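One structure follows; several queries about it will come next.
Every protein chain of the complex appears in place save one, which is left out.
First chain written, first letter: the chains are A and B, and each begins at residue 1.
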Amino acid sequence: MDTPKAPLLEVENLQVHFETDDGLVKAVDGISYSVERGQTFGIVGESGSGKSVSSLTVMGLTRSRNARISGSVRFDGKDLLGASEEDMRQVRGNDIAMIFQDPLSSLHPFYKVGKQIAEAVRSHRDVSKAQAWDRAVEMLGLVGIPEPRRRADSYPHEFSGGMRQRAMIAMALANDPKLLIADEPTTALDVTVQAQILELIEHLQDEFDTAVVVITHDLGVVAEMADDIAVMYAGRIVEKADTNTIFAAPEHPYTWGLLSSIPRLDSPRDEDLVPIAGRPPSLITLPSGCSFHPRCPYVREAHKRIDPKLEPVPGHPDHEVACLLPPETRRRLWAELQRGVKPDAARQGVMREEEAA
Amino acid sequence: MSTGTGASDLLQAEDSGIDELVAGEGPVAARSPLQLFWRRFRKDKVALAAGTFIVLLVLVAIFAPLIRKVFDIPNPNDGNTAALDDFGLPSGPSSQHWFGVDDLGRDIFSRVLDGARVSLLVAFVGTGLSVLIGVTMGMIAGFYRGWVDTIIARLVDVLLAFPVLLLGLGLASACSTKDGCLGGALEPGLKVVITIIVIANWPYVARIIRGQVLSLREKEFVEASKSLGASNSRIIFREILPNLVAPIIVYATLFIPANILLEASLSFLGVGVQPPQASWGQMLSDASTIFQSAWWYMVFPGLALLFTVLAFNLVGDGMQDALNPKSSRSR
Partner (left out) sequence: MAAYIARRLVWVVFLLFAITLITFILFSVLPAGDPAVARAGRQPSPELIESIRHQFGLDKPKPVQFINYIGDILPFVGHNGVYFGFSYTNNAEVLPQILDRLPTTIFLTAGAVVLWLAIGIPIGVISAVKTGSWLDRLSMGVALIFISAPVYFLGLVALYLFDDKIGKFPVLPGNSAYGQAHSFPEKAEALIMPWCVLAASFAAIYARFLRGNLIDTLQEDYIRTARAKGLSERRVVFRHGVRAAITPIVTLLGLDIGILLGGAILTETVFNIPGIGRYAYNAINVSDLPVIQGTVLFGAFFIVMMSLIVDILYAFIDPRVRY
C-alpha cells in the first residue's frame, strides 16, 4: 500500500502583519499553498503583494518585535513558525536555501566569494577549512563558472552580474537543500543572462531533486519553469493552478491583466499594451470587499462589499480562484479577451449577453 | 531578535514612501514635505523640549538688559567688592547673586547672560555666514563644473585636511598681538572668532552642497526645465535651491553646537573673545585657578555650555529623524 507522501512544504492560512506607527500593515493576509518534493512552484505578483514576505517568513527571517505571524508552515513535517531560533538557523542554508534579487548587494563586499560559500558549508557541516574550500570550488564549477579555483579567490565586485548570481546559486545549493527559494532571481540581470540563469536552476533542480519556489512579477519567468503557480494580490492568493491552466484558462481578472500586459512577439505591432489601471493598494487600509475591485474592469456593486474566498473552480478541484464573478461570466470574458477584445468592450459584450439571458 | 527586515523590506520595495501607503482609498492626500517634516518633528518630545529651551535662551539673551533691570541684577562688569570676603575670596550663590561672584566681585549670573549673547551671536552669525558662503561655492562648483569646479574642489580638499582648532588657533594667535593682523583690520575678539568659524565650516558645507548639486542637475526635472528654455539662474533658484533647503537646515543645526564649542575653546585659550567681554569659555579659563574654593565659577558657565550645546544637538538629531525617518539615528 502506498500512502501519499506529505508535501515538502505546507503553508496554511499564513498571516504576517506588522505593527507600524502608521497602522497595521497586512503584508500577508491568509495564504495557503504546498510544494511537493522536486517540484517547482511559482508565486507571481506586483511589489507589495506580499510574495517576498511570505517566503522570508517561511525562513523565519521576518521575526521581529513588531511582527504578528500566525497560521502554519510545515516543512518535511516540522513546524517552522513555532520553531526556536536555533532550530530555524539549522534549517536555513541547509534544508531550505534562498537566493535574492541583486547578487551584488547580496554578497558581502569584503570577503572572497569562495570564503562566503565555504562559510555556508562550515556552519552546517563539520568539515575543515580546506574541505569547505574544495566544496566551494566544486559548487562554482557546477554552476558553470569557468576556472572555479581562481574565481573562488576573487571578490564579488570582480564578477559580472550573471556570474554573481551563479555564485549565489552555488552558495545556496552548497549544502544540498531540499528546497530553494528564488526571490526575483533574474530581475536585476540582462535579458540574455536571465534565460541562462533560469536554465541553470532547472538543470540543477533535475540533478539534485530540489524543490524550487520562484517568486517573480514576471509571468514569463514562471511560464517554463513552474509546475504550479499562485497569483498573489494585496497579501492574498487570488488564483492558484498548474501552469498550463493559468496560461490557457485563467479565471481571475488580475491574472488576465498580467497576461495581457506581457508584450508578445506574435501580437500585431501597432497594438496597444493593456496595462492594469491604478496602483497597488495600501496594505494598511485595504479596499473594502474584494481587494482588487478598484482596478477591476468588471467590477459590480456587490464586489465592493463582499470579500471573495479562494474556492475551487467548478469541475477543476485543483484550480482555485478568489473572485465573485460567476464562473460562466468569467469564462465568457476570457473567451472575449483571448480573441483580442479589449477589457471594456469585453465587459460590455458579456453584460449585454447576460441581460438578454 | 531585531531583524526588522520584513516591514522595512516591504516598505522599501515600493517606490512610494509610507505616506502614500497610508492614503488607501481615494486620491492620495498630498502633503508638502514641510508638513510631513513638521508632523514627524512634533512627535519627538525630546527634540521639542530642546527646541523650546533654545527659544527661551535666545529670548533671554536678547532681553538680558531688561531682565537685569527687572530682577535688579548688577551689570556684568560691575565689580562688587562687598561680595568678597575678608580674604578677597568670592562668595557663592546667594539671594543677591544667584550664581555667586567671581574674584573681581562681578555677578556671575549676569556674566553668564552676557556669555549667552556671545555664544549665540557667534554661533548663528558664524554658521549663517559659512552656510551662505559654502552653499554659494558649492553651487557654483557643482553647477558650472569645469575649471571653476576644479579650483574650488581642490581648495576645499586642502582646507578640510587642515586641522580646525589648530588653524583657528593659528589665526587667532597671529591676530592676537597688539597690532592685530591684515594691517590692523582684524583685531582679536569677536571678529576673529567669526572669521575662524567661517573659514573652518564653509568647506564642509561646500563639499556637501556640491555633491548634492551634482546629482540634482542630472535629474529629469532640471532637464525638463532646460528644455523649456529656462535660464541658468532660473534653474538654480527655482529647481535646485528648493531641494537643498532640507540638507542645509540639517547641516546648519549640526554645525551650530560645534561652533559654540569652538568659540568657547578659543576663548578658553585666550585667543577668542577678549576681556572684559564675558564668554563662557573664558569664564572657565578664569575659574581654573580658583575653582576649588569657588566651584560656582566653574559650574554655572560650564553647565550653560553643556545645556546649550546639548539642546542644539537634540534639535539637530530630531530634525535629521524628521527629515529621514528610515535613517539610523536615535530611535
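Everything below uses one rule, namely that a contact is a pair of C-beta atoms (placed from the backbone, for glycine too) under 8 Å apart; a residue touches a chain by one contact, two chains touch by 3 or more.
Just so you know, these numbers come straight off a predicted model, no measurement behind them.
S.K.: Looking at the full complex, which residue from B:212, B:265 or B:279 touches the chain that isn't shown here?
M.R.: Selected residue, touching the omitted chain: B:265.
S.K.: Pick out which of A:7, A:48, A:93 or A:281 touches the chain that's been left out of the picture.
M.R.: The single option touching the absent chain is A:93.
S.K.: So one chain is hidden, and I want to know which residue out of A:171, A:213, A:276 or A:324 touches that hidden chain in the complete assembly.
M.R.: In the complete complex, the chain left out is touched by residue A:171.
S.K.: Touching the missing chain, which residues of subunit B?
M.R.: 1-5, 8, 157-158, 161-163, 165-167, 169-171, 173-184, 257, 261, 264-265, 268-271, 281, 284-285, 287-288, 291-292, 295, 298-299, 302, 305-307, 309-310, 313-314, 317, 327-331
S.K.: For subunit A, enumerate the residues touching the unshown chain of the complex.
M.R.: Within subunit A, the residues touching the omitted chain are 59, 61, 65, 85, 89-94, 97-98, 100, 102, 105-110, 119-120, 123-124, 155, 157, 168, 171.
As a convention for this text, only the chains that are shown with their structure count from here on.
S.K.: Give, as an integer number of Å, the spacing between the C-alpha centres of subunit B and subunit A.
M.R.: Comparing mean C-alpha positions, subunit B is 51 Å from subunit A.
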